[in-house]
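Complex shown without one protein chain; remaining protein chains in place.
Labels run A, B and C following the written order; every chain starts at residue 1.
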Amino acid sequence: MAIHTLIRATGPRWDEATRSPFLDALAAGTLPADALHRWLAQDYLFAKDLLAFQAILLAKAPRNCHQPLIEGLAALNSELGWFESQATRLRVDLDLPPHATCRRYTDFLIRCAYTRPYAVLLAMLFGVEASYLAAWSALAPAGPYAEFIERWSSAEFGAYVAALGGLADQHPHEEAQQYFNEVLVHERAFWRMSLEG
Amino acid sequence: MAIHTLIRATGPRWDEATRSPFLDALAAGTLPADALHRWLAQDYLFAKDLLAFQAILLAKAPRNCHQPLIEGLAALNSELGWFESQATRLRVDLDLPPHATCRRYTDFLIRCAYTRPYAVLLAMLFGVEASYLAAWSALAPAGPYAEFIERWSSAEFGAYVAALGGLADQHPHEEAQQYFNEVLVHERAFWRMSLEG
Amino acid sequence: MAIHTLIRATGPRWDEATRSPFLDALAAGTLPADALHRWLAQDYLFAKDLLAFQAILLAKAPRNCHQPLIEGLAALNSELGWFESQATRLRVDLDLPPHATCRRYTDFLIRCAYTRPYAVLLAMLFGVEASYLAAWSALAPAGPYAEFIERWSSAEFGAYVAALGGLADQHPHEEAQQYFNEVLVHERAFWRMSLEG
Partner (left out) sequence: MAIHTLIRATGPRWDEATRSPFLDALAAGTLPADALHRWLAQDYLFAKDLLAFQAILLAKAPRNCHQPLIEGLAALNSELGWFESQATRLRVDLDLPPHATCRRYTDFLIRCAYTRPYAVLLAMLFGVEASYLAAWSALAPAGPYAEFIERWSSAEFGAYVAALGGLADQHPHEEAQQYFNEVLVHERAFWRMSLEG
């Protein structure tokens, strides 16, 4: 697949958002348990707010976006269920306040959801999901967290990301690149927080 | 199934919202084509705005509402596709302005979606769907529009309505009855408009 | 002052929205008390929702709209106080549910406030206020309701309406005329409801 224009034009932010010592340690089996648990809880809290972002985007979006956005909501709902079962298994408490870094990211998303046009929000959602796919797909699906790696480097998740990229292409907006870039800055900070606390 | 409290307490509005000469004529095969076409186009326009209502509700709703609300969005998306294929088959133009009666109903829904708490919105959505189920389920699934009748008296649609009623029970609100009642008044007006123009 | 383009292009809706038997009877001193009281209460309820409309518009509007929109909010707040003192004087209960006609109008306004761009909302606000100015300015400021007539045909109110017309000119939008027209249809219905109940 050709590299999406939004990704190509964002420059070094892309690598900064999709590579992290957290992921390297996870793949190598050397991640401290407290970092894994922090990531699990904070990513869960992030995903709950992302669901609200996607729902508000859906409310604004035209007819040809409905199907992929609703499929994305269904997938995100399954993901929340998966986080809940992992948290039970690993005895991680999900009823926590969000970390400041998580909160900044979701404050940004929800503010934009209510105030930006749907075409900008499409580019943002593509940024969230495409960078997540790239980050996990770079890892070998082995070791204690193979299931995690496979989850977000699957063909199914790849097809969803490709569909979002297609929607962003069909609905361009002059502010799309700027907000796509900002998403990546938040992604980078989130990975760092997951490792460092 | 026991009659839901919201239905029992609404009084004669329930019958007024769920029985109509439009539906009687449709079941009897005596419905004028122009009334069918008007209903088809206006119900499609209504459903597009209902999708926005449901999406904004989802953005506000707590975790245990996510699954049924997302399934409802997926079903509504399929329904929009079904309307589009029926419109093609029957050569009905869907690119129309909404009728004043349709517009009043969706103005009410969208205003509430942005300004009322999610628990009120759950009661409203239950009102929309439960009255639709009751209206169509009262008809014999035969004649030229058997497919229409079966669509909205199916066990699957009944299960969705029951799930919405359950959510309304779990999330009560002192304003729920009032807004449920208002939905039914709009439902009644919609059926009348469909027949009379 | 030249007639504003939005007014000229709206056709007969303008006269229909700005002339009414209610106002003729009020000026002639023949208005039944119950009609005056109904109008007073319903216009008060309308104005409270109009305040919300104007506030949401302000939140979306660019810098050069701030001053007139905030002055408009201050004037509307004074107007609400004036209605409250008139209601006390005339022993009219303001704690009523809105009439269906009032509710339809504010459902339309609030829905648009949340979903339409600010430029469309400017045209709508101009429609609300310009038609009100025209309706009251056509009456001779005499008789038992001279104070009412003077209130909405004052030079100050005229200057505010002219400022709103100027903002609508500076911030045109392809949907402005359509929504301006819809405002006038609601205005007409409101006057009729005030007289007829």
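Everything below uses one rule, namely that a residue touches a chain if its C-beta (ideal position, glycine included) is under 8 Å from a C-beta of that chain, and two chains touch if they have at least 3 such contacts.
These numbers were taken from a predicted model, which means no experiment stands behind them.
Student: Among the chains present, which touch the one that was left out?
Tutor: Across all of the complex, the chain we cannot see touches A, C.
Student: Which residue, C:Leu51, C:Ala87, C:Ala138 or C:Val185, contacts the hidden chain when the whole complex is considered?
Tutor: C:Leu51
Student: Which of C:Ala25, C:Leu73, C:Ala87 or C:Val185 touches the chain that is not shown?
Tutor: Of the candidates C:Ala25, C:Leu73, C:Ala87 or C:Val185, C:Leu73 is in touch with the missing chain.
Student: Could you list which residues of chain C touch the chain missing from the display?
Tutor: Listed in rising order, the touching residues are 48, 51-52, 55-56, 58-60, 63, 66-67, 70-71, 73-74, 77, 80, 113.
Student: Which chain A residues would touch the chain omitted from the figure, given the whole complex?
Tutor: Those residues of chain A that touch the unshown chain are 103-104, 106-108, 110-111, 114-115.
As a convention for this text, only the chains that are shown with their structure count from here on.
Student: Would you kindly count the fewest steps from chain A to chain C, each step being a jump to a chain that touches the current one?
Tutor: 2
Student: Please identify the chain lying most centrally, where each chain is represented by the average of its Cα atoms.
Tutor: If one averages C-alpha positions chain by chain, the most central is B.
Student: Counting shared numbers against all numbers at the contact of chain B and chain C, is it over half, same, or under half, different?
Tutor: On the two sides of the chain C and chain B interface, the residue numbers are mostly the same, over half being shared.
Student: Go ahead and note the Å separation of the Cα centroids belonging to chain A and chain C.
Tutor: The separation of the two C-alpha centroids amounts to 46 Å.
Student: Determine the centre-to-centre distance between chain A and chain B, using the mean Cα coordinates as centres, and give it in whole Å.
Tutor: Taking the average C-alpha coordinate of chain A and of chain B, the gap between them is 34 Å.
Student: Can you list every residue of chain A that touches 2 or more other chains, as numbers and ranges?
Tutor: In chain A, no residue touches two or more other chains.
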